[in-house]
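With one protein chain withheld, the remaining protein chains of the complex are depicted in position.
Let's turn to chain A:
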């Protein structure tokens, strides 16, 4: 059953069309990776799912509900969570407060439960509970961003370039965590420039080029596809 469906979605920034009819399907419990070069429209695609900017035509369906014209705030409260590009944690707040912001619309007992769960996944965050989030390393901040997204107990999580600017060892750790999320039943939609690792982990993958889906296959097949190897995996 599909979790998220994009049907022939077009998105405009003013008069410029950034997405020229994109169709993507993410099934429940899958990890789906979207790869593409700079400026291909990856982030635009994610932002369109979140409703900022809204799609100018086409349909977006989340868990069977048409969200194409819903405001961002409403979409983000319906079982979807995003880890935005560049982490965007609240650097002036402590780690714990950041997590609490993630569970803004939940009850206290729910927050307590999800917080314990996040600390289980990231023992590192527990150690830094009372530290200002801005003073942590990039990898820890990325963990916090994922943890904060988990606080709302989402069914689906969108990650925008979680490996951006991190050391290889930390990237490995982050990807392990993403795999773990799937094992917990969270559907993952992953956008990455780090194509090799993203496709390795993914059940299926999409290749976005200048606002259009160019290829679409299982992660394994895409890794072996000579075109993909040439363009995204360094030949």
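As a convention for this text, a residue touches a chain if its C-beta (ideal position, glycine included) is under 8 Å from a C-beta of that chain, and two chains touch if they have at least 3 such contacts; residues count from 1.
By definition in this document, contacts and distances are computed from a predicted model.
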Chain left out of the displayed complex - its UniProt protein name, from "Na+/H+ antiporter subunit E", "Electron transfer flavoprotein subunit alpha", "Cytochrome c oxidase subunit 1" or "High-affinity branched-chain amino acid ABC transporter permease LivM": "High-affinity branched-chain amino acid ABC transporter permease LivM"
Of A:54, A:72, A:173 or A:221, the residue in touch with the unshown chain: A:72
Absent-chain contact - pick from A:32, A:50 or A:228: A:50
Residue of A:100, A:128 or A:204 touching the missing chain in the full complex: A:100
Chain A residues that touch the omitted chain in the full complex: 50, 52, 71-74, 76-77, 81-82, 84, 88-94, 96-97, 100-102, 104-105, 108-109, 111-112, 115, 130, 148-149, 152
